[in-house]
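Comments concern the structure below.
The complex is shown incomplete by one protein chain, all other protein chains being positioned as in the whole.
By written order: A and B. Residues from 1 in each chain.
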Amino acid sequence: MSDTDARTAHLLLTHEVAEFLYREAELLDERRYDEWLALLADDLRYWMPMRRNVKFGEEGREFTREGQDIAWFDEGKDTLTRRVRQIQTGIHWAEEPVSRISHLVTNVQLVEATPSAAEAREVTARCRFLIYRNRVETETDILVGKREDVLRRPNDSEGGDGWQIARRKIILDQNVLLSKNLTFFF
Amino acid sequence: MSDPINIRALMPGTQITLTDGAVAEIVSNPADGVWVFARYLDSPRDPALVGQEEMIFAQDVVAAAPPK
Partner (left out) sequence: MATANSSAYRPGLVDMKTGQISREIFVNEQIYAEEQEKIFARAWLFIGHESQIPNPGDYAAARMGEEAVILCRDRTGEVHVFLNSCRHRGMKVCRYDEGNTMVFTCPYHGWSYGTDGRLVGVPFFREAYHSQLDRAQWGLVEVAQLARYKGSVWATWDPAAPPFLEYLGAASGFLDLQLDGWDGREGQAEVLGGVQKWLIPCNWKFPAENFSGDTYHNISHRSVDLAGIGPSGSGRRDMSELLAGRKLHVCLPDRGHQTILYLSPPDDTPRPAYQNTPLVAEYFRHCEEERRRRLGDKARLLGAPGEIFPNTALLSRQPRTMAAWHPKSPHETEVWRWFFVDKDAPSEVKNFLRDYYIRYSGPGGMTEQDDMENWNYAHAASRGTIARRHPYTYEQGIGTAVENFEWQGMRVPGRVVDITDVRSSEEPARNLYRRWAEFMQADSWDELMTWRKNARAAAE
């Protein structure tokens, strides 16, 4: 493959991944939760570690460990589905009335594509997010951070671009959580 | 007047020269950039300090030689 072809493939794939992430954000902002759940791989891991203030040189202690320590989220598709079902009961008071929310996704970078950018079946993508959540009268939360996603396109995918989210690591830029709850999705 | 030295990451065994001409060897370093624990090797101003382990303040350190 020529250098131009490789760069073109990379560009197209980055664009495709960004479009996927924007469409995913659209579903969440529009509260189309069942369609959002359909984008999640069955073996999805969804993890948001907590962060500590640590001494210079002790960066290894900053994040709580996946699968071992307490986190804000460390779960799979089943639990996320239950969260959606909880909202859909219409009596999940923390999300009733429902929040107004916008997910801003930016700084999308393609980190890795397997087997190649031209024929990608799995990609690792990083991005930044700003989630603006406004609730009831004046309650407002702004949560900012980074995401590292592994997206997969199964061989026998139907329709659309077929991407699924296989893994999502959410790095929130907060120590003490400034929001009273996390009833929404990152 | 010498440039300031960051004592935060100086290893034990480092020899430091102090403002009063004393020389001490770092025994342990709390890595706060403010203090080190060092044993006096040479102390013209107060020879009784030789052999003693003291807390040395960052501003008193004018030079540092890495351990051999």
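Note that a contact is a pair of C-beta atoms (placed from the backbone, for glycine too) under 8 Å apart; a residue touches a chain by one contact, two chains touch by 3 or more.
Quantities reported herein were computed from a predicted structural model and do not represent experimental measurements.
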| said: So there's a chain missing from this view; which of the remaining chains does it actually touch? | reply: A, B
| query | Thinking of the whole complex, not just what is shown, which of A:Ala6, A:Val54, A:Val98 or A:Ile142 touches the missing chain? | reply | A:Val54
| Among A:Leu13, A:Leu40, A:Ala71 or A:Ala113, residue touching the chain not depicted | A:Ala71
| said: Please output the residues of subunit B touching the missing chain, sorted low to high. | reply: 28, 30, 32, 34-35, 37, 55, 57-59
| remark: Had the left-out chain been drawn, it would touch subunit A at residues 48, 50, 52-55, 58, 61, 64-65, 67-75, 79, 82-83, 85-86, 89, 91-95, 136, 175-183
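Just so we're on the same page, only the chains that are shown with their structure count from here on.
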| query | How many angstrom between the C-alpha centroids of subunit B and subunit A? | reply | 50
